[in-house]
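What you see is part of a larger complex, with each chain still in position.
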Amino acid sequence: MIAFLANPQRFMALSAWATPLLGAIAVLLFAIGVPWALFVAPADYQQGESARIMFVHVPASWWALMIYAFMGVTSLVGLVWRHALADVAARAAAPIGATLAGLSLVTGSIWGAPTWGTWWEWDGRLTSMLVLFIVYLGYIALWAAIEDETKAARLAAILCLAGLVNLPIVHFSVTWWSTLHQPASVFRAGGPAIDRSMLWPLFVMALAYLALFGALLLCGMRAIIYRRRAQAAIARRARSA
Amino acid sequence: MSALYAVFRRELALAWSAGGGAIAPVGFFLGATTLLPLAIGADHELLRKAGPPLVWVAAALAALMTLERLFQADLEDGSLEQLFLCAAPLELIVLAKGAALWLAVGVPLALAGAPAAIALQAPTALIPLTVASLAVGMAGFIGVGLVGAAVSAGVRRGGVLIALIVLPFFAPLLIFGAGVADEVQAGGPFFLLSGCALGAVGLGPILAAAALRIQAG
Amino acid sequence: MGGDHHFQASLSVERLTLARGQRTLFSNLSFEAAPGAFVELRGPNGVGKTTLLRAIAGFLRPASGRVAFAHIEEPALALHFLAHRDGLKAPLDARAHVRFWAGLLGGRSDAADTALARVGLHAIADLPARVLSQGQARRLSLARLLVAERPLWLLDEPASGLDTGGRALLAALIDEHRARGGVVIAAVHDDLGPGPTRAIELTP
């Protein structure tokens, strides 16, 4: 798979039609998921309508973690097998992951205001998530700071791997420390503790996020590759002179 | 005139090209503002009281760290001499450098003050004021920092030295700045802050220029 | 760039004594440089050539003696100083540097591209200084001499790092500058090409 995609030409050809396709799927899923979440799914019996923000918050939070894990894998591939495309993938994924982490923080705060009576709380989950967000920022900043792209890729990869230690902390923070934030209620031993009627729209939304991520990722990767080609053209002009 | 503009533009370009532009200082600022809550833990009362001061200390340190290499790099790579050979007075050149730094780092950082304030449980009503006062304060910090940077330009790993030199002068800015949050209606602290900042921006470049002339000799 | 008009500036070094730290480098050095003069500073490593150039530029004050300028109101605005360290900024590209110098030193920024072409960096004007080779960096700082017209050139080992083509270029620049009545004072270890009007052998 990776070996197949490692060839940029092949990747560009593939992504040329894969990108719009994923985009379309994302739109479709959102078209189903959003109304379902907002109108069909029952309001939470404790929290009322405000609980519906769950359908934004939870998937955003999940994918914020997953995308970082994805970056960890691609970084490793880039470091060990020197697949240029892996570096590109990690680089393109970072802003998306950062945005989702930010979204999780914001929606979480908004949700927290009515339910916990506070916008922000320095408990394990929230803090560790904030830390993840900052790690994202650091990763992006490092990429931006180093002019030599090949260097930047490998250095950023090292940083990304170091940052992986944070993921389990975020995930298990709710179980390790006593937090306001509720414990894992979907992916947990003994099946989900959320009612089916909320679970299905949640999954649809999660898939929609995934499709959107795929589309944006490919877009970003293509943009980076095009910029590289432009720079190569400049360098060639330098050589020919 | 065009000399000043050239310096200003170059400094802006450097600030944005290296260190990822504003991402890094802003990120550092947010990071630093999270440090204390991390250490304190979830004690609201404490946070609300210690919050504004902390935001200001973080801002001060962010200013410090961006300032550190400002003149040191110029001294090492020999571009400082170039600045002596231009028509504009060195004081104004230093001012231009500071202005560029303020635009590139100070302003974004002031804006980042909003989320930071929220994280530190500051009342939402105060946020615009916080941002405004941070923008003013950053100008003051940079004004003071210029002197520290110029004085310790020759020193390897001078960051800490700068800090040592300028922190005392940061104190008034910090106190008034943090005070702004306390008395909203009474603009007192804000005016005092602006006064200090103005003084720093006015005097800083003059002293810095003097120090730089010595550095070259 | 206005090769027609003629510089008047000249300078004379009068009984100059330079010291660094506790140590006196040399004493009572005197020489003149009339318009069109090309003065070579020679001498063993550490004798004080660079220090002398910096003293003439006004970056450091002599222990005794003075440097007198004629037909120059403000020396700092009448000289170019080419040092060992070229004052290049790693992240900025070649063109940005030349533009900056033009603005800073009061030259015409449209001269930037012609200057880059003259020093042979036109093709790599978009490369950041960080990646320039030793000689390319030196060529870039030579471009500084071209973007702003100044009568007095102080060059510290200007040929170091330059290839044969670069040295020919340097020689040509010096000749042209002298033809305009400019003064060139250069610290060298071996000949630059143009015969000096005066070669000063510094001795400790």
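Which chain is which? They are A, B and C, in the order written, and residues in each are numbered from 1.
By our rule, a contact is a pair of C-beta atoms (placed from the backbone, for glycine too) under 8 Å apart; a residue touches a chain by one contact, two chains touch by 3 or more.
Computed from a predicted structure; not experimentally measured.
Enquirer: Across the entire complex represented in this structure file, what number of copies corresponds to each chain label?
Expert: The complete assembly in this structure file has composition A x1, B x2, C x2.
Assume only the chains that are shown with their structure count from here on.
Enquirer: If you average all the Cα positions, which chain's own average lands nearest?
Expert: B
Enquirer: In whole angstrom, how far does the Cα centroid of subunit B sit from the Cα centroid of subunit C?
Expert: Comparing mean C-alpha positions, subunit C is 37 Å from subunit B.
Enquirer: Just how far, in Å, is the C-alpha centre of subunit C from the one of subunit A?
Expert: 55
Enquirer: Using the average of all C-alpha atoms in each chain as its centre, how far is it in Å between subunit A and subunit B?
Expert: From the centre of subunit A to the centre of subunit B is 33 Å.
Enquirer: Quick one: which residues in subunit C touch 2 or more of the other chains?
Expert: 90-91
Enquirer: Enumerate the residues of subunit A that touch no fewer than two other chains.
Expert: Residues 147.
Enquirer: Which residues of subunit A touch subunit B once you look at their complex with the stated criterion?
Expert: 109, 118-123, 127, 130-131, 134, 137-138, 140-145, 147
Enquirer: Mind pulling up the subunit B residues that touch subunit C in the complex?
Expert: Within the complex, subunit B contacts subunit C at residues 2-3, 5-7, 9-10, 13-14, 17-18, 73-74, 76-87, 216-217.
Enquirer: Help me check something: in the complex, which residues belonging to subunit C touch subunit A?
Expert: So the residues of subunit C in touch with subunit A come to 90-91, 122-124, 126-128, 130-131.
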